[in-house]
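Left out: one protein chain. Kept in place: all the others.
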Amino acid sequence: MSPLDLLVAAPLAFMVAALVAGQGGRWLILAAGPVMLALSAWLVVLPPGVAHLVGDWDLPLGILLRADGVARLLVPATSACFVAVALYAWHEFSPKAGAETARAHTFWPMLYLMWGGSNAGYLTTDLFNLYVTIEMVSLAAVAMAAMGSLAAGLQYFLIALVGSLAYLLGVALLASHYDTVDATLLAVRARPDLPTLMAITVMTAGLLVKTALFPLHGWLPPAHAAAPAPASALLSAVVIKLGFVILLRLWFEAFAEIIRPAAMDLLGGMGALAILYGSVQAIRQERLKLLVAYSTVAQLGYLFLAFPLIANAQNPAEPWAAVLVHAVSHMLAKAAMFLAAGLMLKAVAGDRISDLAGLARAMPLSVTAFALAAISLAGLPPSGGFTAKFLLLHAAIEQGRVVPAAVLVIGGLLGAVYLFRPLSVAFSGSAAPAVRAEAPLRVAAPLALASLAIALGFAGMTLIELSSVAAPPAVAGPVQAEPGR
Amino acid sequence: MTVPAVLGHLFPLTGAVLVGLGLCGFITLRHPLRQLLAVNVIGAGIFLILGGLGRGEGVTDPYPQALVITGIVVSVALTALGTAMIARLSEDRRAAGSGPDQPKDQDP
Amino acid sequence: MTADLAPLLPLAVVWPLVLALFCLVPAWGPRMIALLPLAPVPALCAALLAPRDQIARLPGILLDGGLVLGDTGAVFLGGAALLWVCAGIYAARFLRTDPRPAGFALFWNVVLAGNLGVFVAADIVSFYVFFALVSLMAYPLVIHDRKPASLRAGTAYIVLAVIGETALLAAFMLASYHAGGSLWIADVRAGLGLPGSPSAILWLMILGFGIKAGLMPLHVWLPVAHPAAPVPASAVLSGAIVKAGIFGLLVFLPFGVPVPLAGTVLALLGFAGLFAGALLGLAQPGGKAVLAYSTVSQMGLVMGVLGAALAAGTPAAAVLPAAALYALGHGLSKGALFLSYGLAPWCGRGWRRALVAVALLLALSIAGLPFTAGALAKSAIKGPAGPFGATLIGLSALTSALVLARFLAVLPPARAGAGRPPLLLALPVLALAGAALVLPVVLYPAVAGKAPFAATTLASLLEGTWPLALAGLLVIGALALGLKPPLLPEGDLLDLMRRSVAAARAGFEAAVRTGAVSMHDSQGRPAAVWGDNLARIEALVRDRASIAVVLLVLMGALLAALLR
Partner (left out) sequence: MMLSAPLVLVLLPLIPAIISFALPERLAAWRNAANLVAATVKVGIVADLLRQVRGGVDLEWRYTFLPGHDFLLRVDTLALLFVSLSVFLWLVTTVYAIGYFGRGPNLARFFGFFNLCVLSATGVALSGTVVTFFLFYELLTLATWPLVVHNGDEKSLRAGRIYLAYTLAGSAAFLVGILWLKALVGSIEFTAPPDLSAVPPLTLTLIFVLCVGGLGVKAALFPLHGWLPTAMAAPAPVSALLHAVAVVKAGAFGIVRMIYDVYGIGTVAELGLGPPLAALAAFTILYGSLRAVMQDEIKTRLAYSTVSQVSYILLGASLIGPFAVIGGLVHLVHQGIMKITLFMCAGALANRLGIKAVTDLDGAGRLMPVTMAAFSIGALGMIGVPPVAGFISKWYLGIGGLQSDAAWVVAVLAGSSLLNAAYFLPMLYRAWLLPPPERAGFRELGTTRDRMLVLPAVVTAAAALAAGVFASSSFSPLTWAKLIAERGYLQ
């Protein structure tokens, strides 16, 4: 067995176990956590170019799993998120929690389903298989979103469904046109003819819906804000990323040759708009979780703003690394932020930013976690967020692209504006409100994630090397030439 | 033009029509259940295209078939989830006193 | 022999500072006043014994400064030290019951150090430091008794002092730069003599030193500050501290090279002060004010001479000794007069007559009665003054005599039951008087190169006597007719300025209240009006939304500046 399919199989096994265990589902994490973290670590240190054909079926029929840079960065981060969230949810979704017992039944299996689905998504190159994984993840995500507000969950579900069908349509076209839907093979066979371009269009559109890129983000804030904290964390941190990863595979691997710069610019422009719009919306929010949700809308913009920068860079490896580092650090930071927000809001039994007054004294650790996450999200040094923004800005300036550079700078400032607002409320007031002392285990989760996001800022070189492992030719830069660690 | 050729294009074209209908439905209809059905229509259309295009001269290519089957399984699962949610939602609404056919107005 | 005496110079300056430090010790402070006489002693020794024209380097201090004792400096140093000693003795007794002895002793010592340092500084930085000490630190002495009048006087004093300091700083910067960056006073003076040096330097120096020495329009602080201080402080203010300004002019003005414009202006202002000061002094009710004005007048004389000499390009050798001699004589006698003013209330019966006699003698000497030290000093300084100046000086005997007569007239009456004055008060007066009457005579040969009173002719006698005789007649006449001089407020122009400023402010406030100037919450103070306007700019600049704009504006502005 290679870690590649274990990474997919193990969570599914745990899902089944959780379904069986029912009430006791939460105990599984004690086993799942170490196992998955170990597998992720194993994945990271695999020699470059390791690939694995599921069931030894050869392409095009077989399904190829491989440990490229994307996987090596995103799989460990995802595992970290899931473990942390699970630790946090330990109390929230426990039988003891009374009314939430019903949720406890659904939450734990969904968690593992989402885990397996996303891992599969990062590892596979088969577009149809990707469709399956994204549906697995969507299913879990919808279930989790529904825990908060059924209406929001339903809306999310329907929109996501349309998105995935659009994607499926594209897959159908490709399958009939090229008799394969494997990205690596398509990279060789793809021709810029009408069906292909149509396929790319519908697939991209579908994925953009799932990724909630402005102006397709309408469903995201209500769903993410309404869900219980651990669910929101997973929705914002993990679920969104899968669609993005698939887009990366399409745009820079399968069809890198035939995609026109204009298209890249279009995506970049939407990304820019998303950054500005999302930030402005976040600034306007009065409810903490809505603020965080809109910040997700804004942060997703950076991922797409990078597209043209990667496409036009003379050394694409750096922006490529930047976009992956951004995805990872946003994953960690956003999860941490939602968890910390959940802790604080639960403590003060409110959901408004103004309710946080004085928490810096009452719950220093939670506020610290929130602050660290905020630093990374606002792209302030030292943090993964900064490294990503730094590399992107560097690329933008190198290519003399004024607009992306300006958007990066302004977006960072806006980010600081909306992220420091809750903080300054937390610092306000000299009298601490009377709230329960923080439970170390639960605070540890967001704190650890946020610290990781910060720590990424010190590992720039390592991240860049990782991201360049088995990178598609379109984004392979001189960095790849250097031998690995 | 020969019959098989026509047939060869018949399935994809029908599928396309279905997809279009489904989209119209999804856009125009407000009730979640109807929208879910519309989505299913779209799905059916897509599977038709998938299968149809795969259908070569005489021989049938197993690959699209496999995809179609998988796709159907997935859509069934999702439809089940969706209907469950809609059912729950309408129960809640009824409990809250508003009729089941109210267009859903979600409150974030 | 000289080698081991070289350290006397630094000691002369450091010793008072050490005493000043002792004053800071709470337990000792009040008692330190008894040690005031000891503070100037090293300086006195240095003036007599320290080797001349030999720079004592102070490595590491300030900008590697140094001290040097020139001939002129020696005269000033000796005279000042003597005056400070006597005034110190006097103060030890005079302030015995003072509420704030520690503070007085502290600043007395600091000012002393500065005053002495000015006379021995070898580089402009040390000079500037000492000058700042002597002028700024004298402020606490001026306002020592904290009376409202004193505080007002102090304000006038400090404002002008700060302006003077700033002018000097600018002057020194320019001077040092144009002297090729050298800091040595000698080089700087030489540099000033060179044709290329900007005239601004001279003007700034005249401004800076003129303020200190009471040059006519800048003298306003002097008649209010000197009377405000306690008697011994006034004595040193008028006798020694003022000399710092004179010394500055002596040291820095490039004599030998004709500088027509600056010289003429200085001469005119100086001689104007010579007469105006005396006349204004006549109109003063208070004895100390009268003396202060007499100081203005006397210093005006010296500066007038310096100006004339500067304009004429008289070589330094001809100017410095005479001026030094005159300053010495004036310093000692003026100090003695101030002390005697303070002594007057203590002297009953015969003692008072003796005191008046001494004062009269000093007065006559200052006025230049033949065969007095004053006469010698005058005759010596007439040389560099030039013919016109000499005439004016001759005439000034009249005004000087009158103003000093006025002083004797307003000498305060004896206290009830006053008899024999305390020795510690009387002794310094006598000592200073004696020194004032003797020292110039002793030093005269060294200055004029001839024996004192050698060239006394009938003409010179007449010339020296008639103004005094006339003055005597006027005084007698005035007494006979019971004429009283009109009374003017101390600090003539200052008072005028105060009133005009007040009027202007009142007018402005009126204008403001009638809405001529838009203002919101400020109570009609002009500053507040400007404050509002600036606050608006500030608010604009501080507005968070406009930060980016401000950055851009800044860039645009800089850019425009760069692209022109």
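For this structure, a couple of remarks:
Order of writing sets the chain letters: A, B and C. Residues in each chain are counted from 1.
What we mean here is this: a residue touches a chain if its C-beta (ideal position, glycine included) is under 8 Å from a C-beta of that chain, and two chains touch if they have at least 3 such contacts.
Treat the numbers as computed from the prediction; the structure is a model and nothing was measured.
Taking every chain of the complex into account, the omitted one touches A, C. Of C:19, C:158, C:290 or C:398, it is C:158 that touches the chain left out of the display.
Across A:380, A:403, A:444 or A:470, the single residue that touches the chain missing here is A:380.
Summary of contacts with the chain left out: across A:263, A:306, A:393 or A:469, the touching residue is A:393. Of the candidate positions C:28, C:177, C:371 or C:453, contact with the unshown chain belongs to C:177.
Seen from subunit A, the chain kept out of the figure touches residues 318, 358, 360-361, 364, 375, 380-382, 387, 390-391, 393-394, 397-398, 405, 409, 412-413, 416-417, 420, 424, 427-430, 458, 460-461, 464, 479.
Along subunit C, the points of touch with the absent chain fall at residues 59-64, 125, 128-129, 132-133, 136, 143, 146, 151, 155, 158, 162-163, 165-167, 169-170, 173-174, 176-177, 181, 527-528, 530-531, 534, 538, 541-542, 544, 547-548, 550-551, 553-555, 558-559, 561-562.
Operating definition for what follows: only the chains that are shown with their structure count from here on.
Taken as a graph of touching chains, this assembly fits none of the simple shapes: it is neither a line, a ring, a star nor a complete graph.
The central chain of the assembly on a C-alpha centroid basis is A. Among the remaining chains, C is positioned farthest from subunit B, on the basis of C-alpha centroids.
Centre-to-centre spacing of subunit A and subunit C amounts to 81 Å, using the average Cα coordinate of each chain.
Each chain gets a centre from the mean of its Cα atoms; for subunit B and subunit C, those two points are 105 Å apart.
Against subunit A, the residues of subunit B that register as touching in their complex are 19, 26, 32, 35-36, 39, 42-43, 46-47, 49-50, 53-54, 61, 63-64, 67, 70-71, 74, 77-78, 81-82, 85-86, 88-89, 92, 104-108. Across the complex, subunit B is touched by residues 60-61, 128, 131-132, 135, 138-139, 142-143, 146, 149-155, 157-158, 161-162, 165, 168-169, 171-173, 175-177, 179, 181, 221-222, 225-226, 290 of subunit A.
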